[in-house]
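All protein chains but one are shown in place.
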Amino acid sequence: MDEKTIIAKRVAQELKDGNLVNLGIGLPTLVTKYLPAGIQVFFQSENGVIGMQPLPEPGVAADALTDAGGTPTSIIPGAGAFDSVTSFCLIRGGHLDVTVLGGLQVDEAGQLANWMVPGKMVPGMGGAMDLVSGAKRVIVAMTHTAKGAPKILKKCNLPLTSVRRVDLVVTELAVIQPTDEGLVLLEVADGVTVEQVVAATEARLIVPATVPTMQLAA
Amino acid sequence: MDEKTIIAKRVAQELKDGNLVNLGIGLPTLVTKYLPAGIQVFFQSENGVIGMQPLPEPGVAADALTDAGGTPTSIIPGAGAFDSVTSFCLIRGGHLDVTVLGGLQVDEAGQLANWMVPGKMVPGMGGAMDLVSGAKRVIVAMTHTAKGAPKILKKCNLPLTSVRRVDLVVTELAVIQPTDEGLVLLEVADGVTVEQVVAATEARLIVPATVPTMQLAA
Amino acid sequence: MSKVTALEQAVAKIPDGATLMIGGFMGVGSPHRLIDELVRQGRKDLTIIANDTARPGVDIGKLIRAGAVKRLVASHIGLNPETQKQMIDGQIEVELVPQGTLAERIRAGGAGLGGVLTATGVGTTVAEGKQTIDVKGKTFLVEEPLRADFALISAWRADYYGNLSYELTARNFNPVMALAADTVIAEAGEIVPVGLIPPDQVETVSVVVDHLVARSN
Partner (left out) sequence: MSKVTALEQAVAKIPDGATLMIGGFMGVGSPHRLIDELVRQGRKDLTIIANDTARPGVDIGKLIRAGAVKRLVASHIGLNPETQKQMIDGQIEVELVPQGTLAERIRAGGAGLGGVLTATGVGTTVAEGKQTIDVKGKTFLVEEPLRADFALISAWRADYYGNLSYELTARNFNPVMALAADTVIAEAGEIVPVGLIPPDQVETVSVVVDHLVARSN
């Protein structure tokens, strides 16, 4: 199983029946493929729709129905469309149960940086700052390291997305929960040791006596 | 011609082609009957519609289409409906060309009091405070006196509706324009002398050398 | 995932002393059945946030007449002398709020905003006791957000998920209140199969609605 699949499958387990969920562009969108059976999750796309789902077949793309990256998408029966103002009322107002976002860095305070690398890459924050400020639960889905360098640091050195502490970090190596005491190692991936996770992490990890292995469907 | 008809006919002359206009409950609603020929005015009802007009015939009232007093109304082709938030975006945001409101008192500063008499009558301000704060032009349509007592005073002694200076006051006796210098007597009604208007007014009136007579259609 | 709930059960979730937002404007677009059931169940000490209290004994006026209301936040009570009398007699505490400010305060509560900056009310009795702030050289009142334990709203059509559409001036405060309460109970004139309301005509999205009651049995 490749890195992205591990992350997407593990994140999918966090979604509950009836949840309103926003998925960031890129890795997080893979999550839709691995939803647990028998639950109904409503996906919001920040550009103005609840009930988004991937295009079911070729040839049915429409100019006026796309995801936040501009890619044609489709909707479930019972979907609702709205403008950008309403979209962010839902996001900022605490109506969103879960947001799943990519990350450049997360630190011991559980703070996330994911919107710019000064002087190099200035994509802008898009909806990320509102999503992190407003969602009931913020899950960061990212690779544990970038070109071998840890992304989970003592202190973020890139500009923060929000001062709000995120709720869960899922990587291909581990599941980590930011708490008042610091980052708690909740799970390690199959075949990965606690020592390997600690070695790939700059931040101090709180390691419980037993750390279970991620349980993923095949 | 009775007092109310004089006032309504004179106010109607202030409305221009294409204007968006809000009419307060009571006397101001009479204005719709006397619009100049050949102009199209869009009437907003604060409870959520632009394009309101009186019911054209008995038997076509609908529960879901009423004016701000709860009375069944009808709409022109090209009407638009919206919620209370949007209604007041239009009002507060300067999209309303004219509002015509009733008044309890107007003073030398051109300030209006029209929403309560402490201890006696507490109707509440409804939309009046937003209308006076936000409309491009505020016209007060009221009788010149109440039980013989002047309503145009040196200083309002009832709670103000807004500190904004209104643009025009139309009574059955006169048309008065609040300005930086004070209240200017623009017109007197047919058969009314300047002296009669001054006698019925507590506030100081600025009286130009010639004061024309209101010109009203029969 | 149907949200349809029996009238009695839905209203039984509301305890005495609760804060309720109730949609409607002079009774138009109010959840009449939910109001009647609140009265029937004898609920009391309620705080009501609504545009108005309609007319005596009508619509929200039924709650006033029943003595169920302890506190009222509204923009206009001019057409209900019973509310004015209870206010002057000290039976009901009434906070009068300019209508546009009321709409925005409810919106701020639902949109996660810290408050509303408005020029409406500056220099009037409405400004008493409130923070002001200068932005670009102009003074604005800081009006605080409003939220409620329950929103009782009325829609024209619903689907079973709870997507709602409204009709003309019966819309008024209903959509904004649906975003500003912990629990949303909607009364609908018609409940239709999921998928029947075109997405562009969904004005309240299903995810914010908790319980759905049909207007008639």
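Read from first to last, the chains carry the letters A, B and C; within each, the first residue is number 1.
Please note the rule applied: a contact is a pair of C-beta atoms (placed from the backbone, for glycine too) under 8 Å apart; a residue touches a chain by one contact, two chains touch by 3 or more.
Owing to the predicted nature of the structure, the values given are computational and were not obtained by experimental measurement.
**Student:** Which of the displayed chains are touched by the chain that has been omitted?
**Tutor:** A, B, C
**Student:** Of the listed residues B:8, B:23, B:75 or B:142, which contacts the missing chain in the full complex?
**Tutor:** Checking each option in B:8, B:23, B:75 or B:142, the one touching the absent chain turns out to be B:75.
**Student:** With respect to the chain omitted from the figure, which of A:23, A:91, A:175 or A:197 is a touching residue?
**Tutor:** A:91
**Student:** For a quick check of understanding: of A:78, A:110, A:134 or A:178, which residue touches the chain that isn't displayed?
**Tutor:** Hidden-chain contact among the options goes to A:134.
**Student:** Out of C:42, C:90 or C:114, which touches the unshown chain?
**Tutor:** Within the whole complex, the residue contacting the unshown chain is C:114.
**Student:** Where does chain C touch the missing chain, residue by residue?
**Tutor:** Residues of chain C in contact with the hidden chain: 104, 108, 111-119, 131, 133, 135-136, 138, 140, 142, 144-145, 165-168, 171, 199-201.
**Student:** What does the interface between chain A and the hidden chain look like in terms of residue numbers?
**Tutor:** 45-49, 62-66, 68-70, 75, 81-85, 87-88, 91-92, 119, 121-130, 133-134, 159-163
**Student:** Which chain B residues touch the hidden chain?
**Tutor:** Residues of chain B in touch with the missing chain: 17-18, 20, 40, 42, 49-51, 75, 77-82, 88-90, 92-95, 133-134.
Simple rule for what comes next: only the chains that are shown with their structure count from here on.
**Student:** Line, ring, star, complete or other: which one describes how these chains touch?
**Tutor:** line
**Student:** Going by CA means, which chain is nearest the middle of everything shown?
**Tutor:** Closest to the centre of all protein C-alpha atoms: chain C.
**Student:** Ranking chain pairs by contacts, what comes out on top?
**Tutor:** So the chains sharing the most C-beta contacts are B-C.
**Student:** Measuring centre to centre, with centres taken as mean CA positions, what chain is farthest from chain B?
**Tutor:** The most remote chain is A.
**Student:** Starting from the mean Cα coordinates of chain A and chain C, work out the distance between those two points in Å.
**Tutor:** Here chain A and chain C have centroids separated by 35 Å.
**Student:** How many angstrom lie between the CA centroids of chain A and chain B, rounded to a whole number?
**Tutor:** Going by mean C-alpha positions, chain A sits 55 Å from chain B.
**Student:** Averaging only over C-alpha atoms, locate the centres of chain B and chain C and give their separation in whole Å.
**Tutor:** Each chain's C-alpha centroid was found; their separation is 29 Å.
**Student:** What parts of chain C, by residue number, touch at least two of the other chains?
**Tutor:** 107
**Student:** If you look at chain A, which of its residues touch at least two other chains?
**Tutor:** none
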